[in-house]
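After the structure tokens below, expect a handful of questions from me.
Removed from the display is one protein chain of the complex; every other protein chain stays in position.
So, chain A:
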Amino acid sequence: MGKPEVRLDEMTREEALQYLNETLKPEEGAIPAYILTDPTIYKIEHEKIFMKTWVLLGHVSEIPNKNDYMLRDLAGYSVIVSRGQDGEIRAFYNMCTHRGMKLCRADKGNKANFTCPYHGFNFKNSGELIGVPLQNDIYGGQLDTSKMSLHKVTIGTYRGLIFGTWNDNPQPLDDFLSDFKWYLDIALGRTEMEVVGPPQKFIVHSNWKIGSDNFVSDSYHTMVTHGSIAQLGMVPSATYSKKGYQVHTDNGHGCLIGMPNPDFAFPEELKDEYKANLTPEQFELLSNLKNLIGTLFPNLSILVSHTKVKGQLISNTTMRLWKPVGPDKMEVMTWFMVEKNASEDWKKRSRESYILTFSPSGIFEQDDTEVFTDITAAASGTMPFAKQLTYNYTMGMHREPVKDFPGPGVAYGDKFSEANSRNYYRYWLDLMNS
């Protein structure tokens, strides 16, 4: 193997970005392999993307009652997401402002106050420091507790989704979600959705972007990676995933819409609710929907799946975060969501189909992580620089967007394309340069 000529870790930040701009050409469908594993890229990504954009923290239904809280992670930092006594949801850095100890270590619970295990400083779940042991004696009444409130995380919500950001001046969440809201509405806002149980978490030795990329544009892999499902008769044929639309919007978001579907994939009795929550165009799409797979930049993927389990068609709705843990490691977090007003039988069967297909044991999910792991290993180290390994993302470049698609964004009338990935990496590159 030749001596590597490029060492991003020996370059200045500007030089590294210049090299990135010379080698990553989204519009030409050229994505260099090193961006998946290089530590310098990972570091810039953390600062420019995960510390700046909106990242999912969870769903309002996970903390339905006053004083409920849950622990989450924002760009690698532990965050308490709490519903106060006033019913309002807030988020704080899980760090005592006195000496930095974690205030909460349970996944979730119900607490009006958080007490630090180190010196007993006590914080209200709205963030104020309200108790310091022996305060008057040891601080002589001089401690200004009003300046020691918990560090607040900026949050925003849409259709029950709670997003957080470390950015003090973020793009408004509404602008960030932009046209993609139309698709989020169908996936997660068609009626009141609730999260069932805790999210499942597992570790994959893979770069996080492979998950986002897979869900933003890659229906093509399903024929082979998920060929077993067709053999088992759970989907009609290996090429079933080609039919439908691929759509992307600003800010890197994109989704794949499988249709048509001769069967209605959702509880019939909720049709009125769907109609009330969606526009006629959205409801029409929902009525014909086979599946909806998408990624909200940077690392939230959503999925509405429709498969045959025990001879009956059933859909399940999930979301997942591809949380970076290192350049070549991520924690996958998956939430199962269901229509709150669906019948108990529907909820039970939908959960059953989720566990069978897209949970950590899911017979779709498990084959994906195998691919993600091997891709990451192949992209590691100096070889991708020395041999300038570049992925081909040119699929569908000859296609023109369709004019008659009812939703916003750029839509193509075929799911097999890499247009969404090109759009995703364009936005990724813009943020890396920001």
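By our rule, a residue touches a chain if its C-beta (ideal position, glycine included) is under 8 Å from a C-beta of that chain, and two chains touch if they have at least 3 such contacts; residues count from 1.
In this section, contacts and distances are computed from a predicted model.
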item	value
Name under which UniProt lists the unshown chain, selected from "Dihydroorotase", "Sarcosine oxidase subunit delta", "Branched-chain amino acid ABC transporter substrate-binding protein" or "Aromatic-ring-hydroxylating dioxygenase subunit beta"	"Aromatic-ring-hydroxylating dioxygenase subunit beta"
Option touching the unshown chain, where A:112, A:130 or A:203 are the choices	A:203
Residue in contact with the excluded chain [from A:85, A:228, A:343 or A:433]	A:228
Contact partner of the left-out chain, one of A:38, A:185, A:213 or A:365	A:365
Touch with the omitted chain, as defined above, among A:179, A:192 or A:331	A:331
For chain A, the residues touching the chain missing from this view	105-109, 196-198, 200-206, 224-229, 231-232, 309-310, 331, 336, 351-352, 355-356, 359-363, 365-367, 369-371, 373
